[in-house]
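With one protein chain withheld, the remaining protein chains of the complex are depicted in position.
Then we have chain A:
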């Protein structure tokens, strides 16, 4: 599903965020990405989302070198990836329902089908009863779950999450991780950047460990 081949990323010509990255993630895998802050976890995810291009090497997603994508193809590529952000990236002037329906609106799905899928996604994260609420009326954990619902509403084959439990207490964090495991169980490839070592150690999935932009450990690979 994802292959990094000798990938390096420099910012501004000097600062080396990532170097000599080589790894593969198979379809249907669930992988944690960990390391201290500044180790390059976010940079790595940004490369997969094609928010950045590698300075060196190739990033191959589903058989395509994504650096070769034309700018006009990038939106269509991104629609295949669900992303959960640490700060949710919710729009605060629209209801929960309209936040979650955003990816479907962008794809031009018809309203009735949109409503059905949004409710299914909200049901999955346990927020069906809050669909009319505004994001500010929700707790941090609920906001994060709205973000997850939005990421999975168009059934992406790849789900990325950047510190999805960053600001949550342990119980909520465990719940959120449980959700990701559910999605993984139905075939979605999941990659989660997190520094919550205790939590991810308990979950027994593959862990990629970064330090100073280099891959220092690849544990639990199948």
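One rule holds in what follows: contacts are C-beta pairs under 8 Å (C-beta built on N, C-alpha and C of every residue); 3 or more make two chains touch, one makes a residue touch a chain; residues count from 1.
The rule is short, and it goes like this: contacts and distances are computed from a predicted model.
> Identify the UniProt protein name of the omitted chain, choosing among "Cell division protein FtsX", "Septum site-determining protein MinD", "Molybdopterin-dependent oxidoreductase" or "Acyl-CoA dehydrogenase".
Options "Cell division protein FtsX", "Septum site-determining protein MinD", "Molybdopterin-dependent oxidoreductase" or "Acyl-CoA dehydrogenase" narrow down to "Cell division protein FtsX" for the missing chain.
> Looking at A:103, A:164 or A:213, which residue reaches the missing chain?
Reading the full complex, the residue touching the unseen chain is A:103.
> Per the definition of touch given earlier, which of A:10, A:56 or A:79 contacts the omitted chain?
A:79
> If the hidden chain were put back, which of A:124, A:195 or A:214 would touch it?
In the full complex, the listed residue that touches the missing chain is A:124.
> Applying the definition given at the start, please give the residues of chain A touching the unseen chain.
Answer for chain A: residues 1, 27-28, 49, 51, 61-64, 66, 69-70, 72-73, 75-81, 83, 89-91, 93, 102-103, 105-111, 113, 120-121, 123-124, 150, 152-155, 157-158, 182-183, 185-187 touch the chain left out.
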